[in-house]
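Shown here: the complex without one of its protein chains, the others still in place.
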Amino acid sequence: MKKMELSLQETKEMFMYVAEQMIASKELLTEADMVIGDGDHGIGMAKGFTAVREKLNGDEFTSLDEICKTVGFALMMSIGGASGAIFGTLYQGAAKSLTGQTTFTATALSTMLESGLDAVKVRGKSKPGDKTMVDALEPAATASKACLSLHLGEALSVATEAARLGMEKTKEMVATMGRAKSLGERSLGHPDPGAISTHLILNFMTEYVKGV
Amino acid sequence: MKKMELSLQETKEMFMYVAEQMIASKELLTEADMVIGDGDHGIGMAKGFTAVREKLNGDEFTSLDEICKTVGFALMMSIGGASGAIFGTLYQGAAKSLTGQTTFTATALSTMLESGLDAVKVRGKSKPGDKTMVDALEPAATASKACLSLHLGEALSVATEAARLGMEKTKEMVATMGRAKSLGERSLGHPDPGAISTHLILNFMTEYVKGV
Amino acid sequence: MKTIKKIINDPQNVVPEAIDGLIAASHGTLKKIPGKNVVVKTRPTPNKVGIVIGGGSGHEPVAAGFIGENLADGAACGNVFASPTPDIILETIKAVNNGAGVLNLVLNYAGDNLNFEIGSEMAEAEGIAVRSVQIMDDVASAPASRITDRRGIAGYVFAIKVAGAASAMLGDFDEIERVTIKARDNIRSMGVAISAGSIPENGAPTFELGDDEIEIGMGIHGEPGVARRKLIPADQLVTEMMAIILADLPFQRGDEVCLLVNNLGATTLMELFIVNRRIRMILEEKGIGVHDTLVGNYCTSLEMAGFSISLMKLDAELKKYYDVPVTSPALTRR
Partner (left out) sequence: MKTIKKIINDPQNVVPEAIDGLIAASHGTLKKIPGKNVVVKTRPTPNKVGIVIGGGSGHEPVAAGFIGENLADGAACGNVFASPTPDIILETIKAVNNGAGVLNLVLNYAGDNLNFEIGSEMAEAEGIAVRSVQIMDDVASAPASRITDRRGIAGYVFAIKVAGAASAMLGDFDEIERVTIKARDNIRSMGVAISAGSIPENGAPTFELGDDEIEIGMGIHGEPGVARRKLIPADQLVTEMMAIILADLPFQRGDEVCLLVNNLGATTLMELFIVNRRIRMILEEKGIGVHDTLVGNYCTSLEMAGFSISLMKLDAELKKYYDVPVTSPALTRR
């Protein structure tokens, strides 16, 4: 089923779907963070997206930026740890450039990823190659810019695949940011948990849009 | 080989032999105390008889009571725990009634067990049936009184067997003294560690005398 | 048998080495009697009845950690879980005696009783006035009808605090003994364990518990308690323990108590606070006031995981002594 765009209501439903699926990914993310971090990334994301689900459910929205702000605020004020601040910042940054928009298109996706990425880089002082979620987010943002004329589902597919490749590449990186950095060389061979989450989020967005 | 009695030097050697064998029984006693006590009886006896060996080795003796006093003091000042006080008291009590004696006979054995038992009962406020070493010591002392005319080796055999039977009987008792008492019913079916030691000491004395 | 790892040198030397480390951490306030596992104050108080504490090691900071201002004057330290020998007790009594006599606070175990008795007799033979008070606060170890069979556990800390203050403020030995016995008679405790510690010289756990089991009434040497059960939520566990403790004295509406939530070793402070939360809910409900609370490692059982609850019922006199400020390695309280 091909859809050019999502309505506000559908966008909200998409984030609800992402939230459900991220909560269900708790174990997978916990295990990834066990290997090269402190093992709490799964708990954190599950907690964060439980809050997202709650907040989205309880509210009516009149624009995309409101939805993004709500998602970002829910993540930021519920997770704690690096990922709360980083993923919260991602959506709050995205919100800034979507003010007043009411349909979620390939262009909106690109805007969202771009300005989310910028905000994350400022807040996290992180750059590509640091073995963080930025290594999945930046390729996704870049790829999305080439997809402005595609259907939203196609654009999401491309961005998701770019995020996956970026996430896979983090296996070859040595962590320099976050708790995994004290692992140094030992983090080699394992993907960054936040990068996995970034890919998963895009993947679940794609699943929702393709399934609509 | 039948021997009526031991010389002072042989008596000292007998206690040296007992000390060696008790040290070698550490594991067995530890395990017995694990089941119904706090698991330190083996450590304690090994420590005590190591001290006995050292003290006996370093000294010359002119009477049985000196040897007994030395053994008792070494046990008392090295073990700690109930058994240090109790087994120390056993030999110190024995010493009191052997003053000036220079040969270890069946009569001396009986005197030793009797007055050792008395001292232990006073110090420990324990009576037969409390599931302590008294339940092995008292039958041995009683039996030894009937053996005054026997060879020392024979008298020791009888006393050892009486101690063994007494020790076996402690399996059917519920502890009322010492740390095992808080076990209450749970101590049923297991012999008292101090009773095992009492039997072992007599058994090793017998082995030495029979082997001379 | 799995050997439990320890950060030690020769397992035979853990006690004297630990004492050296405690002395070093005391910055001149405590000293060791050379060659003996005896710890005493560097600057004793003249003409004061000396308070001697002690027992087996492995319960750190009990005993030597409680030597200090308005607390104990000396500690006789045995090997791990083994009472000190009479010669160590004698040395402690002699070192602590300043002419006014010595009061021993003894945990009520066969070994401690016997060795303190012998050591005290030896001291008396040297002309020192010696008395002993047995601590028997563990309600799980025997019924109230056989109270003198009960074990001494973490409530010891309250007895030390009262006896230390009484000995500092009162001249009369009879009075000091009376107040100490009154404190002792008003303390009730109970412990539970979910995993064992191990004696360094043995290396093996002192007992085995199933992956989902808890021992209710566990003693501080791993002695079994009243029941072995499946682990239950903290609130339910505390409710059951408090029912037993409160009924025993009994503690009653309008009473005021001091409360100790004691770590048996490896339990997290987080868990102890969760336990304390529930204790306070129960005491509130029963109309029992809490004058002071101690939460932490006071009388441990090596690295056993578990905790004990101790309550001391106060009257005006006990409160006066309890409230005297103290300074020591293990307890500083203003």
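Which chain is which? They are A, B and C, in the order written, and residues in each are numbered from 1.
Assume contacts are C-beta pairs under 8 Å (C-beta built on N, C-alpha and C of every residue); 3 or more make two chains touch, one makes a residue touch a chain.
Just so it is clear, the model here is predicted, and its values are computed rather than measured.
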Displayed partners of the chain not shown (whole complex): A, C
Options A:Asp40, A:Asp65 or A:Glu138, residue touching the unrepresented chain: A:Asp40
Sole contact to the chain not displayed, among C:Val52, C:Leu249 or C:Ala266: C:Ala266
On chain C, residues whose C-beta touches the chain left out of the figure: 2-3, 5-10, 14-15, 17-22, 24-25, 27, 57-58, 60-61, 65, 80, 192, 194-195, 197, 200, 211-212, 214, 231, 233-235, 237, 261, 265-277, 280, 290, 292-297, 300, 302-303, 305-307, 327, 329, 332-334
Hidden partner interface residues of chain A, rising order: 30, 34, 38-40, 43-44, 47, 76-86, 89, 123-124, 176-179, 181-183, 186
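In the analysis below, only the chains that are shown with their structure count from here on.
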Joint neighbours of chain C and chain B, given as chain labels: none
Chain of greatest Cα-centre distance to chain C: A
Whole-Å separation of chain centres (CA-atom averages), chain B against chain C: 33
Where chain A and chain B are represented by their mean Cα positions, the distance between them in whole Å: 76
